[in-house]
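First the structure, which I've put down as structure tokens, then a few questions once you've had a look.
Omission of a single protein chain aside, the complex is shown with its protein chains in their original locations.
Each chain carries a letter (A, B and C) given by its place in the written order, and its residues are counted from 1.
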């Protein structure tokens, strides 16, 4: 995949010597994340927790834009630690610098770049990201509560990062300080996935306490060193269901809790978003099935997404015998058969009950769906 | 990929025991071959040379349908040898039997199944396929010319198979018998690709003598044992540019020479088809490029196909510096930059000259294309 | 992968016309299954349940040998249904024919080919394979018990196939007839995996009743149509721990219950075999770790297998902090760190407690292992 990037890099590098101050020019190959829009919303793919050399990350800020382009993202937030700056001794400083360095590249690439910072405290408070911050330096306040209050005052969106980090068995604890800050409205979201770690309890809290659900990479390394681009090992992505593809659109959607998380081969979020998403992804190719002398009917089901979709026979009653499990690889069509007294059902429309094993509407519950088919009689010869 | 197939297979197998005479029920996962339609034509994907256990192949006829479904094909022809029947001693006979056995499955799968046979003679005549044959038994005639004449009488389409097979260095020879049969109109097409072998000279002949271009697998083994499904190692496919998706539509298109060949990562055929195909595949995402103070402009080029597209700087004059090479992996967008006196060109529409290295309009010539961009001035802010 | 096969196929096909009665000559590319031998045993990879066109399968018998070669197997058994012969009407008959047709190819490929048949009855008895059968026709007996007794008399090894097939939720039932036949020694093994289905209860029975554990594909289709060759979607394999690579060696090992099952990314079997297998697969690259001023030590762990190995922190006490989870992709080396009061432990050898999440010694229990490291003091400067 690097071919065009390298070539372009070299050509542009020549230019760079004479005209610009960026190190390597924008280039590369983009592959879209195929998760469709839903009625009334665009489905934006976002990673809202990223580090650079300006705190303890290992890449120049522009790399985060190039990676976002490559990985098919719409938006990223740069969220270096506000208080932990190990590269300062090497000369790197300035809490808005990553954003300033990367914003030209983001404009060129068409990536929405969001300025932010990670308010970094010890436990039990832990770390939170404040994003949509006009000036991150203003959050560099010793008193933690005051820092959060300043974020609120600046109109930032604040979410609790990796809530189980350094806890026994990585199980998060909702301490007094969280309850206090939550009651005061000082944070509005929570990462239920951070890097490779999924926090089921945080998912439950998000649903119960009406917090915005997020899943981010928290990448310190180059993303492509830690992740692959396949169906399972991609970086986690916050799916933002937004009215428009813009920074304002994302900000509004986060405030409205209109998100889900795409982690490994799973989507996690509220049923109100996952249900239309499933409907947009799965299509019965032959919704009208002609019933002849056969005792079984063949159904062709297409998966319009980059996930490998897994269906299980649902718990609801169904007059037909359904397969126990159906797997439809990404961007493919699977065939399965249903059997039963088909002739008795001619003329009826049935909702075949399935559950999507990789769509979680809570840590314990998979999304239930019905695949609609109509049994029609064979006509003429 | 086998998951759903196995499960379905078992369920259906149970049914089979009681109701049917087929061995394994239709199932599996289909992935489309992403080569788009062109204006005025559907681009049908066909493999018109396949063997079964009924001659010297190793699979039951229905397997050819399942493989076609899996591989994203629209149509296949079953073309067992008419004269070479090594499994007859095991009890298998009947030159229309493969078609009869497989046609129910083809209807279920939505695959267009074409009946045919391979007229198998020694050199210099060699082998030819006759397809769209209502009764293959009628071609079982000792005199080769009479067999071809019968095929013509039956309205069959006849093409010369693997013309370089068993020739020194696999270079085909246009012998007297070919000239004779060609002058008599006894064959209308030629395989320029058979299995993994490409015959450049056959491609030249096809262009010079107005023969239909074909590329087929000639599979004897299970296709998935010999090929993979990736961009390079797929089975060869005849692209048929047809007015309708039907047996008649394919027959008409073959007669009109409206075909190309998709072999490994290359498409080969006449420029009149490859040019609109390239246009349908490649899209400049930002056709209007705003020229500001920069000395270079970034172009985003999307590849809407399953091929990895390779562009080279074309030979035509261009006022801009273009990259020597651009590679766009399948279903991706690549970025590259062009530089030059952009400000002098504002307001102009340029055709950036490139050649597609994997689109061959003859054995020696790659397709030339122009990518259209308009340079527009930056306005206000 | 098909390249060499096709070329060879064609060359040999030419020969075939004049000299042989096989359809397509042996060819293809073999990739070994990398699961190492264990002390005292060779680890043979076997698929002991396969169908051909001679019952309700879809491939010519030689295809099963070619597939075995390609997939890196040592041995296969051909086990067509004895009583269910849907292709007989097409002229195919003879219960030893598949073996006779394929044995020459097996000798050429170096694949151990075992003759067998599937004794096919309705429920509750279901289906069993009898393998190592000199003449399968002798098992064609109407009375089921007599068929099993004849198999015993002929020295066959008999195992119960897909025990949960057609049961509600695919959960097997140990009926009176199984108890009766088991008490009479009429079957000695059981499939705990058949195709894509895993029967945990059958695994429990195998352990409790001392039955040989088997996992087979039961392929009717071409294997490569239903499976891929990657770490997860390969066909199931019975690992036979044998004293020699021969039919007799496999027969003896099956009688001695010396087997395990390799299914998806998991190995299932008795701890007495899985423990040495884990030891042969996992190697600490730096077993002597030099302890300096650091508070953590880096361990490099190599995975000498084709599985993606997953380790979890074990339940046993350990003076060091271990990571919760370590994943080592196939044929790779992973690095992880352990921390704690390393200086207090210098000179000690520790067994770091882990469990292998993809090594099951029962349906509920994962294999526990200890990774041995010695903490040595830093010497010299």
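By our rule, a residue touches a chain if its C-beta (ideal position, glycine included) is under 8 Å from a C-beta of that chain, and two chains touch if they have at least 3 such contacts.
Since this is a predicted model, take the numbers as computed values, not measurements.
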Contact partner of the left-out chain, one of A:181, A:199 or A:227: A:227
Residue numbers in chain C that touch the chain omitted from display: 1, 3-4, 7-8, 11-12, 15, 19, 25-32, 69, 108-109, 294-296, 298, 321, 323-329, 331-337, 339
For chain A, residues in touch with the removed chain: 1-3, 5-7, 9-10, 13-14, 16-17, 21-24, 28, 53, 55-60, 62-63, 66-67, 70, 84, 86-87, 89-93, 97, 101, 162, 165-166, 195-197, 220-222, 224-228, 233
Interface with the undisplayed chain - residues on chain B: 169-170, 324
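Definition applied: only the chains that are shown with their structure count from here on.
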Interface hub residues of chain C, defined as touching at least two other chains: none
